[in-house]
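For this view, one protein chain was removed and the others were kept in their places.
Chain IDs A and B follow the sequence of writing; residue 1 opens each chain.
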Amino acid sequence: MTVLDKVAPEGSKAGERTSPRPTFRHRLSRWDVKVSPYLYIAPFFILFGIVGLFPLLYTAYVSLFKWEAGSDDPDFIGLDNFKELFADAQFWKALTNTVSIFLLSSVPQLIIAVLLAALLGARLRGATGWRVGILLPYAASLVAIGIIFANLFGPKYGLINGVLQTIGLDPVDWQANRFGSHVAIAIMVNWRWTGYNALIVLAAMQAIPKELHEAALIDGAGTWRRFWNVTLPLLRPTLIFITITSTIGGLQIFTEPKLFDAMPGSNNGGSTNQFQTVTLYLYQTAFQNADLGYASAIAWVLFLIIVLIALANFFITSRIASAPAVKVKKK
Amino acid sequence: MTTLQSGLRRSVATLGKPRKATYVVLAIFVLGSLFPFYWSFLVASRDNGMLTERIPPFVPGGNFFANASRVFDTVPFWKALANSVIVSGTVTLTTVLFSSLAGFAFAKLRFRGRNKLFVFIVVTLAVPTQLGIIPLFIAMSELGWTGSLTAVIVPNLVTAFGVFWMRQYTLDALPYELIEAARVDGCSMIRIFWNICLPAVRPAAAILAMFTFMMSWNDFLWPLVVLDAGNPTVQVALEKLQSGYYVDYSLVLAGTTLATIPILIVFVLLGRQIVAGIMQGAVKG
Partner (left out) sequence: MRALIPVNKVVGHVRTIRNGLVLALGITMTALGASACSGGGEQQPPAAANPNEHVDLTLATFTEFGYEALIPEYERLHPNIKITHRKTGQGGPYHEELVTKLAAGSGLADVTALEEGHLSDFMDKGSKFNDLSKIGPADASPDRWLSWKYDAAKTKDGKLIGYGTDIGPLAMCYRKDMFKAAGLPDDPEAVKPLFATWDSYFAAGADFVKKSNGKAWFDSASQNFNAMVNQLPEGYIGSDDKLAVENNQGIKDAWAKVTDAVTKGESAKLTAFSNEWNTGFKQGAFATKVCPAWMLGVIKEQAGPENAGKWAVTAAFPGGGGNWGGSYLTVPTQSKHPKEAAELAAWLTAPEQQIKAFQAKGTFPSQVKALSDPALLSYTNDYFGDTKVGALFAEQAKKVQKPQYKGPGDGQIQENASSPALQAVEQGKSAADGWNQMVEAAKKITR
């Protein structure tokens, strides 16, 4: 059977057939090509319709009301919730906290993840153990993390302050000090997520053909230059990927600040809201203050902020590590 | 062969061989990763008082099995484990399957609205999930699923992250030529997906499976709201261990240690898959 006349890009009309074939099968095949993509993405969109879109629209609707949980007759107040939100000092404090914790966690995390992946990419003895070992924190139960880290970072009796004092430094009030609390929470977040991101980068790094490294090496490039000019540019799509997911995840940080508070179960984010993130503020408004209208407004504003920052991040990351210095020969 | 040439050859041959420093740095990271687990186990193997010691002991005590059996007495832990396995296992399978399908479509198939729909998926990642609890609970009530595992499984059947991730990998891992060759051989789309795409994206699928399983296993907020004490998942059962005016930390941490064991098993099972798959990718040209 000749192959040449059958090689046609998908979606285009098939040419004349030289051998007789039932047209039904032919049409079925074209139908298969046209419709399959929509069928394949359907499960996600159907599920999202119920689980994602409905809550999203519902929240948008509720944000226009003054609605207290359990009340049967909410008042329509239009955009008043949003007006109040923009004048709300606690919201801006939470937003600053969120951005601060986000930067303190994401930036070191991504750098360390890439470096870790580079180390793990080597031909290690016991490679599986090392690679899986760094993912272990992701397996930890959140309950355990809360207990352990609250214990470690205790201002009075915690182990970390104990160590600091032994080496002659002053103890830090990890709870009361605003920046200190951000650092502690960032450490909690990084502990949990760095291995996760490192593994993603590792998978991408391993996909880079060895021949490129060898060629660069023969051209006289040292380890660092190879990394900068060969590895990084080819990692660009993956770096963009983890930047976007970390940005979105980082701006939504909720569990760690909630667990870190000395008052168990508190949604305050500290005695002066010093480490309350926007999501925690949202949760407090909805489930403690039972003010669902206002909480919905917070949710929507946060959503828009995340989209904006993720977009900005996307453009920034696209600029970095842009033009590859080594030509990638496509086989 | 000149000395320069043989020198270069040696460099190329040792490409990828780790230096001693690499092991040291990695050891530091792995120790840092393990420390909190060890600490939990320490507390679980002693008693509540350990956390209040001025200088805590660093060696495990002998109470672990006593505390562990108390866990089983206090909450229906076997049932919780079974429920979590069912939920996480199902969610992992469906997420990997549907994400690979959608990832394949977005990466390699051309259809109208492809780019817009993909951007839409990425945008959905930005939606804060906490507020969705109330409308989702309403939906589950309407469907009559509250209290059953279905309510925990269905909302997690496929994730935007999964689709994003599989598309990413499929773009690189699956050359067009393969697909076209298969089309030429008369394969239908679904056969191309099963026979060609899936094997090619196996390492990414294994990684996604591991991530999804772990995320589902540790999911806490939603199951707490929608399930009840008789039918809990592991994390919900752990919450009940914290009952009372004071928390018995050694009991709770014994529970969390027990809850982590199944994940470690999954690690062992899937870990080799991932490493093997990653190495396979390295050989591929």
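Here, a residue touches a chain if its C-beta (ideal position, glycine included) is under 8 Å from a C-beta of that chain, and two chains touch if they have at least 3 such contacts.
Since we're looking at a predicted model, the values are computed, not measured.
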**Q.** Of A:79, A:218 or A:263, the one touching the omitted chain in the full complex
**A.** A:263
Q: Determine which one of B:134, B:234, B:253 or B:270 touches the chain that has been left out.
A: B:134
**Q.** Residue among B:32, B:61, B:147 or B:262 that touches the chain left out of view
**A.** B:147
**Q.** Option from B:40, B:67, B:90 or B:124 whose C-beta touches the chain left out
**A.** B:90
Q) Tell me, which residues in chain A touch the chain that this view leaves out? A) 3, 69-72, 90, 147, 150-151, 154-158, 173, 175-176, 262-268, 270-273, 284, 286-290, 292
Q. Footprint of the hidden chain on chain B, which residues?
A. 48-49, 51-54, 86, 89-90, 93-94, 97, 133-134, 137-138, 141, 144-150, 153, 175, 177-178, 181, 194-196, 198-199, 202, 224-225, 227-231, 239-246, 248
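Keep this in mind: only the chains that are shown with their structure count from here on.
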Q | Distance from the mean Cα position of chain B to that of chain A, given in whole angstrom | A | 14
**Q.** Interface residues, chain A side, partner chain B - complex
**A.** 3, 6-7, 10-11, 29, 32-34, 36-38, 40-41, 43-45, 47-48, 50-52, 54-56, 58-59, 69, 116, 119-124, 127-128, 130-145, 147-149, 151-152, 157, 159, 162, 191, 195-196, 199-200, 202-204, 206-207, 209-211, 213-214, 217-218, 237-238, 241, 244-245, 248, 252, 254-255, 264, 279, 282-283, 286, 292, 295-296, 299, 302-303, 306-307, 310, 331
**Q.** chain B residues touching chain A - in the complex, by the definition given at the top
**A.** 8, 11-12, 15-18, 22-23, 25-26, 29-30, 32-34, 36-37, 39-40, 43, 51-52, 54-56, 98-99, 101-102, 104-106, 109-111, 114, 117, 121-132, 134-136, 139, 154-155, 157-158, 160-161, 163-165, 168-169, 171-173, 180, 183-184, 188-190, 193, 203-204, 207, 210-211, 214, 217-218, 220, 234-235, 238-239, 242, 247, 249, 252-253, 255-257, 259-260, 263-264, 267, 271-272, 274-275, 278-279, 281-285
